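Here the complex is missing one protein chain, while the rest keep their positions.
Labels for the chains are A, B and C, by order of writing; each one numbers its residues from 1.
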Amino acid sequence: MDLAFTPEEQAFREEIRGWVKANLPAETAHKVHNALRLTRDDLQGWAKILGKKGWLGWGWPKEFGGPGWNAVQKHLFEEECALAGAPRVVPFGPVMVAPVIMAFGNKEQQERFLPGIASGEVWWSQGYSEPGSGSDLASVKCRAERQGDKYIVNGQKTWTTLGQYGEWIFCLVRTSTEGKPQTGISFLLIDMKSPGVSVRPIKLLDGECEVNEVWFDNVEVPAENLIGEENKGWTYAKHLLSHERTNIADVNRAKRELERLKRIARTEGVWDDVRFRDQIALLEVDVVALEMLVLRVLSAEKSGKNSLDIAGLLKIKGSEIQQRYSELMMLAAGPYSLPFIEEAMEAGWQGNFPGGEAANAPLASTYFNMRKTTIYGGSNEVQRNIVAQTVLG
Amino acid sequence: MDLAFTPEEQAFREEIRGWVKANLPAETAHKVHNALRLTRDDLQGWAKILGKKGWLGWGWPKEFGGPGWNAVQKHLFEEECALAGAPRVVPFGPVMVAPVIMAFGNKEQQERFLPGIASGEVWWSQGYSEPGSGSDLASVKCRAERQGDKYIVNGQKTWTTLGQYGEWIFCLVRTSTEGKPQTGISFLLIDMKSPGVSVRPIKLLDGECEVNEVWFDNVEVPAENLIGEENKGWTYAKHLLSHERTNIADVNRAKRELERLKRIARTEGVWDDVRFRDQIALLEVDVVALEMLVLRVLSAEKSGKNSLDIAGLLKIKGSEIQQRYSELMMLAAGPYSLPFIEEAMEAGWQGNFPGGEAANAPLASTYFNMRKTTIYGGSNEVQRNIVAQTVLG
Amino acid sequence: MDFDFSEDQGALRDAVQKWVEKGYDFERRRAIVAAGGFDRAAYGELADLGLAGLYVSEEDGGLGMGPVEGMVVMEALGRGIVLEPLAQTLITTGLLGGYAPAELKAAWLPRMASGEALVVLAHQERKARYKLDVCATTATQAGSGWALSGTKNLVPAADQADAFVVPAMAAGKLALFLVERTATGVGSSGHLTQDGSRAGELTLKDTPAQLITTDGLTALEHGVDIGIAAACAEAVGVMDKTVSITVEYMNTRKQFGVAIASFQALRHRVADMKMQLELARSMSYYASLKLNAPAPERRAAMARAKVQLGQSMRFVGQQAVQLHGGIGVTDEYIVSHYFKKLTQLEMTYGDTLHHLGEVSNRMQDTAGVFA
Partner (left out) sequence: MDFDFSEDQGALRDAVQKWVEKGYDFERRRAIVAAGGFDRAAYGELADLGLAGLYVSEEDGGLGMGPVEGMVVMEALGRGIVLEPLAQTLITTGLLGGYAPAELKAAWLPRMASGEALVVLAHQERKARYKLDVCATTATQAGSGWALSGTKNLVPAADQADAFVVPAMAAGKLALFLVERTATGVGSSGHLTQDGSRAGELTLKDTPAQLITTDGLTALEHGVDIGIAAACAEAVGVMDKTVSITVEYMNTRKQFGVAIASFQALRHRVADMKMQLELARSMSYYASLKLNAPAPERRAAMARAKVQLGQSMRFVGQQAVQLHGGIGVTDEYIVSHYFKKLTQLEMTYGDTLHHLGEVSNRMQDTAGVFA
């Protein structure tokens, strides 16, 4: 048992750090460090830089063109990217659909789709949730009817993150209404440029359009876009969900944001206020404890000797921490977090922010936006159900 | 709408205050103010003093020999007693069984039992809970079989508070197993000196014996001790529970204990520590908010215009506050709350308490003991079920 | 001790509630936000109901009512998350009525009561955060009058108001002044705030001003306490409606084949929301009923109330969103707007931690509603 990283791991970290420093656009990092609005180009630009290096699929095995890193190396890569201010990689392509294609797609599908994902050229979206099925994902209604060599898709998906940029979307669709709800679901890849697909951005409470409704009106999808077998999609979706483990805790981002919180607290004059400072101290303990939890999971994955089934805990604690730092940032600025000046959330804005700190502009919006973290990706209530099941049976 | 008490209410309060000051034994008040062990004599002594004045049944209407006070007067009486350091009146006689006897007992029962309750001469206990039925009170199993003009009682009650002193006990007993569990319950008064009744004190986690198991082994109970009708006991029990309203919040005691907490914090040197002081400040806000909640209920009762169905809230908040002040008292003394010296919890103990503050002796024990408050009287989980029912349907 | 509302108070509540329900629906509110967060016409309608004159004496054209009526009105406005800053009028009419010289009262109070003139408190400065005695704006005597220089932020409806009550340092001591927006050297700008209402910056450069009182801190504290009581009452209205919206949603929304109102873990959350709501309502009563108490008692009561309200607002707002799930974070659905309003109210006139400090500093041996 040893807390320190091995010399090899340290060297690996240094390599990543040097490369990120040399390749991450300064403008993008500035936006990330100050929670300013990221454009499609910011996100895809960084994805393509990673893709060119072969690191956009950083979790991929070598046989599919990935670097073949182990759990610790993946974590070190993620940590270095996060601390340097890289934007989170939009996960739907490289982290979510790619492993499903690798595990359950046929060779043709792998050759057809993986290169575009690995290079960052093709923007993927996720089509899971529907208006009636949030926590109850198995109740999806969006129908795909087989007609010859195609499926005709009708229905609606919602909460499709950044779907306004999407070129392809992977969907859970209903191909059968017989048996248990889980048994009639298929996993389909759909070209979003197909006739009948329409996307409507949903304005969120912070004024931003981060998620979308996606409508399918008699959309024709070639049957070759079906992953695996018809009516087995639930199995593939579950594989995808179980694939995500430590990533979901987002502890590296939390460490970066904790630093930002401290900067804001100094600027706003509450760093020396015991009351406020103690709130930060409590959060610091939370972040360290979460990081230790993540490291334990990584170590178990690396050694394969123990398996720690605590993904639910990572999701719950990680999301609560995200909410808490955003809350404390807003409270640090107090009244000066209250002006809502949309332009001030753009990098390079030169206006006069009331009170003088343009860095305060996104604080309340971020706090509002972060309420999503305990709702999406399996609400924290659902996660508690899962954790309780493992403990109580 | 007016916060102030009327001049009449103020005068009433002054009268009570003067009387309590003149009549509450100093030794008893000293024990209460320092959470020292109260004997049976301390408790019954004060009850008899109240009884002599006609105030032991302070909630009773005039027709039964009570003072006929309204809700506000009752509250002022309770507050003055609590702040002066009077022990809580053991409620089973005057507060719990008496109203049931008044509402559902016959004239003979009223004449037979009420005088002994009003004078404090007869010690009553409560026989509700059983080992298998805590939160699920309707599942009581203790059987009473009618044989001619008596009932034969067999079974067990538990958590009978101070039952070791009990002379009479009112019990929920099962007289029928047909229909819903609620419909086969009867309300029976049992002389605890009857053959076949045995009482076994249960030692609690603080080392004290506050509650008991009570066993009934073929106990003969005259049928004239049945309250109301056979199999209607559940209705009477519910009446009793709904009768208790503001009393359950125990806010007057909380105010007294808040003062004690502040004394301890000063003695232990944490009064000037911002961190600790803030904890007290938060509790102070809680206590004031609870008191306002209680006053709102009292006002509604007095005017009869609005009814506030928030008894569940009073129980939840009141019990949480009791736990919190006992926790903070213990934490204020910190390491010096840790010696467990049973004798030091007796008034007048002259030993050397480690660290020098004999007043610290009961702090941890009280904290441990107070864990009961969120469990008994309908656990806080059950209370939340009830509150949710009123809000959500 | 009596917490029943009088018939007049009930009628007042009904009148305001009716206006909110019929005259200020979500669509109108949305249009006002889109247009900048303040609608003079809507403010005029409030004035037509007599509300702008609530704290103005009858001889000055007002209703001459007190804190309980103020509470009733603010709670009703809270239920509709009304944007127009009536609380400002309660503050400024209270300050002018209580502290201004007779001629200033005569010149302004009737116009304020009728809604013709909107006067707001402009006290926030960059370095002050929640402290009322930190003030860099200066006042110098200029002939028979005064001239003010400085910058105030987050002034409600700064570019729409007709005049401002402005604290400034006069010879080292805080004094309060009235400044008209049309006076020389006044600059004002406007922006939305997070709850959709309007605020702005006020700059003063040798701006002529009329003295309200040289005992500025006393008056400012009083004014802010009127604001705190109003914010508490408003928050109760917001929370009450938030709970209703959530309850309705939970009884409608189905997951796993049943209404989500049937899940015990969520039911207990609702019980906790109800707890926070009722504690908050109790402390809002407390705040309003202490508003006319002597200053130390009044200040202590406001701090206690704001601590409770702050905790309640945060819990109720966050849980309402959580219980709604995804729909709770959309702009389209109404609950997020209630959440944002609660968030902003928590930071209005001192947040929870600030007031916890105030309670902590003021603690006495004995505590309670009457101590």
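One rule holds for everything that comes next: a contact is a pair of C-beta atoms (placed from the backbone, for glycine too) under 8 Å apart; a residue touches a chain by one contact, two chains touch by 3 or more.
Remember, it's a predicted structure, so these values are computed and weren't measured experimentally.
Chemist: Determine which one of B:7, B:195, B:304 or B:335 touches the chain that has been left out.
Modeler: B:335
Chemist: Looking at B:64, B:215 or B:368, which residue reaches the missing chain?
Modeler: Answer from the full complex: B:368 touches the omitted chain.
Chemist: State which residues belonging to chain C touch the missing partner chain.
Modeler: So the residues of chain C touching the unseen chain are 263-265, 267-268.
Chemist: By the contact criterion defined above, which parts of chain B meet the unshown chain? Give residue numbers in ascending order.
Modeler: 129, 132-136, 139, 158-159, 202-205, 207, 268-270, 275-276, 279, 330-331, 334-341, 352, 354-356, 364-365, 367-369, 371-372, 374-376, 379-381, 384
Chemist: Given the full complex, what residues of chain A touch the hidden partner chain?
Modeler: Residues of chain A in contact with the hidden chain: 1-6, 9, 72, 255, 258-259, 262-263, 274, 277-278, 280-282, 284-285, 287-293, 295-296, 298-300, 302-303, 305-306, 310, 312-313, 316-317, 381, 383-385, 387-388, 390-393.
In the analysis below, only the chains that are shown with their structure count from here on.
Chemist: Taking CA centroids for every chain, report which one is farthest away from chain A.
Modeler: Most distant chain from chain A: B.
Chemist: Per the centroid of Cα atoms for each chain, what is the distance between chain A and chain B, given in Å?
Modeler: 53
Chemist: With chain centres taken as the means of their Cα atoms, state the distance from chain A to chain C in Å.
Modeler: Distance between chain centres: 39 Å.
Chemist: Note the residues in chain A that touch 2 or more other chains, in rising order.
Modeler: 275
Chemist: Quick one: which residues in chain C touch 2 or more of the other chains?
Modeler: 356-357
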